[in-house]
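With one protein chain held back, the other chains of the complex are shown just where they sit.
Chain lettering (A and B) follows the sequence in which the chains are written, and residue indices restart at 1 in each chain.
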Amino acid sequence: MTDQHLLAMHHSEVQVSVELETPDVTLNLGPQHPSTHGVLRLIAKVDGEVINEVEPVIGYMHRGYEKLAEVRTYPQIVALVSRIDWVSGYASEVPLMVAVERLMDIVPPDRAQYIRLVLTEMARISSHLVFLSSYPLELGAPTPLMHALRERERILDLIEMVTGGRFHPNFNRVGGVKPAAGAGSNQKKVVQDLPEGFLGQTLAAIQDVVGVCDDMEDLVLGNEIFLERTKGVGIIPVDKALAYGVSGPNLRASGVRFDIRKTDDYLPYDGFDFDIPAGENGDCFDRYWVRLQEIREASKIIRQAVETMPSGDLQAKVPRIIKVPKGEVYVRAENPKGEMGYHVVSEGGRGPYRLKIRSASFSNLSVLPWLLKGQLVPDIIAILGSLDFVLGDVDR
Amino acid sequence: MTALLDNFWVLLALKVLIIAAVVPGVALVFIFAELKISAHMQSRIGPYFAGGRWGWAQPLADGIKFMQKEDLVPEDADRPVFKFAPMVVLMGTLAVFVIVPFSPKLIVRDLDIGVFYALAAGSVTTIGVLMAGWSSANKYSLMGGLRAAAQLIAYELPLVLAVVGVVIQAGTMSMNGIVVAQIEPVFHIGEVAIRLPFLLQGQVIGFAIFMIAALAELNRTPFDMPIAESELVMGYLTEYSGIRFTMFFLAEYAGMFSMSAIAATLFLGGYYLPGVPEGALDVLGPLILMAKVTLLVFIIIWLRWTFPRLREDQLQSLAWRWLIPLALANIAVTAVAKVVL
Partner (left out) sequence: MALRVSKVPGIGLMKGMWLTLRTLFKRPVTINYPKEKEIPVPRARGVIALDTEACTVCMLCARECPDWCIYIEGHKELQPPSKPGGRPRSRATLDRFDIDYALCMYCGICVEVCPFDALFWSPEYEYSEGSISAMLHDKERLTDWLATVPAPPPLEKN
């Protein structure tokens, strides 16, 4: 209604809505709060239980990995990058190594690629299991946590069996995977190939993982209270998701069947048969469901890879001291949280001149202020949790 | 001795002492049960070391630990209200036990309006919660307190309405009278008198509504929005520590005990079990009631460790759109049946 309109109306026609003016309360969620996954801070302006505005404050866990990488050699950086997203440490190592290999024009042997692929999918399963378990916790159900972590423990044990580390494997080397325990004459003979029983135990473990997925459907996904809390809550439409750079399962939950495993060739995924699950509405429920399905797909990939594991070397021929020729390359990978990319700029030294890290959680989190506007306080947590971010991945 | 017991004040002091000793004791057992049951539902072992076998002393150890902790009061808090709130909650919970009949004689006071008193005394705890939320000078506490108040208004009504069905059927509001009404034979098959608790006499919906409303009243999952650990940190409990936190904690489990005891008395026949001779009820009655209470407490614990929590608005819609109409229908059906049959 324009001003002229208002003036033209008779006084009796002007409707005045009398509402009690209430100032918004500023509610600080975090940096110390049970549900902010570490040290995220949300400054929410709330009117009762309704959120009018929310401003995420990040950087409480900034460790400066991009800067650290500039003064370290490539083998040292491998040990660092698994700490970016510690829930799926192994998956963060692979794209960096692929980037260095592309700059050096090295192709890792098949067996190394398959081991990378199996461990990456295991990292995906363990990361998604953490989400499947912690998300109900944020809605108030503590039991799924223990059930999913029970099986995640087996996956972590398998990763540890091969690499020696549960969260930070540091198992990738330029040109393949870690070939031997050391450089000495004896340790050189201690080959770090898959230990005996690994393939069999993997098959048994992924069977249990699929079993716990069924349990999660019983315990969480089919639960009417869970449906009430998640269906239609926190909808990210496709255009918003794309505009904010949302990637990974969050993007697929909005209905976009985009998976870097299918489009890029950083690992030999083209030889495997797997689907890309996609949601319909892009709400919290779909984000949960997509990750549940992705565990099943990852189990399928692991089973195929274990059955067709090629034999051969663990590492291609590489010089003793890794020196990367001048050039730059961007390699991205489908990490559990979304697109993880490394832009390596080399000036020909033993370490990068610049390493730009594109982490999934940071971009996924950027949709938050838009997404939380007008929601209720309990839904902050429901939506926040459904984006499945790790603060280390946000702040780096 | 008997002369001493006839003295009103001595008897009163004795009864107060017994309740003040037994109820927290039972609450400790329930705390331990919750620790153990939740652990095993999650493939864990649970407490194991305190006290030797099975870690039976864990709740005691926790209690001693809490008492050693500093009793912090936030600077901006409304000190008297803040300090008084846990006592109100504990008092409200303990007061309910006045009318719980453990056996035909073992009852503190068999009030004529027993049920009414129980529900009224039980809702005093919410005042304490509101006091705690308001006086803590903490936004999370305030939101928790407000949620508790909203929850009280939404759930007190179905709770009372669910009980009305039983009261109509029993024809009395005295708790003992309600148990006696359940001892009355419903019908006879030949010589055998069939005695049924009100749950089996058609108060199934009433029982379900009562239990749901009781969960909401106790702030237990799936209705624990006033505490809502993942959203409001600890809700109205956020600023409490030490002995005052212990009081809230004990009150929660004592509340489970009292609500289960009322539900067992109203719907499950209280201290009476079909087949037990009436003469033995003085001795066996408390045990029978405790068995029923334990069963109900187990269900409450079981629900807590299975379900996520609802949202506040969803809880309101559940109460106003489903439970209250259902409870009203239940009353109408019960009343008609009472007149017709």
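Going forward, a contact is a pair of C-beta atoms (placed from the backbone, for glycine too) under 8 Å apart; a residue touches a chain by one contact, two chains touch by 3 or more.
Just so we're clear, the structure is a prediction, and the values are computed from it rather than from any experiment.
A.B. asks: Write down which of A:33, A:128 or A:147 is the residue touching the left-out chain.
C.D. replies: With A:33, A:128 or A:147 as choices, the missing chain is touched by A:147.
A.B. asks: Sort through B:168, B:287 or B:303 and give me the one touching the missing partner chain.
C.D. replies: B:303
A.B. asks: Write down which of A:35, A:88, A:134 or A:170 is the residue touching the left-out chain.
C.D. replies: A:170
A.B. asks: Could you tell which one of A:21, A:105, A:196 or A:239 touches the chain left off the display?
C.D. replies: Counting the whole complex, the residue in contact with the absent chain is A:196.
A.B. asks: Residues on subunit A that touch the omitted chain in the whole complex?
C.D. replies: 72-73, 75-76, 78-80, 83, 143, 147, 150, 157, 160-165, 168, 170, 178, 180-187, 190-199, 214-215, 217-227, 275, 277, 289, 293, 309, 311
A.B. asks: List every residue of subunit B that touches the chain not included in the displayed model.
C.D. replies: 37, 39-45, 48, 302-303, 305-307
We adopt the following convention: only the chains that are shown with their structure count from here on.
A.B. asks: In whole angstrom, how far does the Cα centroid of subunit A sit from the Cα centroid of subunit B?
C.D. replies: 44
A.B. asks: What part of subunit B is in contact with subunit A in the complex they form?
C.D. replies: Those residues of subunit B that touch subunit A are 38, 41-44, 139, 143, 221-222, 224-225, 228-233, 305-314.
A.B. asks: In the complex of these two chains, what residues of subunit A are touching subunit B?
C.D. replies: My answer: residues 25, 27, 33-35, 49, 136-143, 145-147, 150, 219-220, 223, 225-226, 228-229, 376-381.
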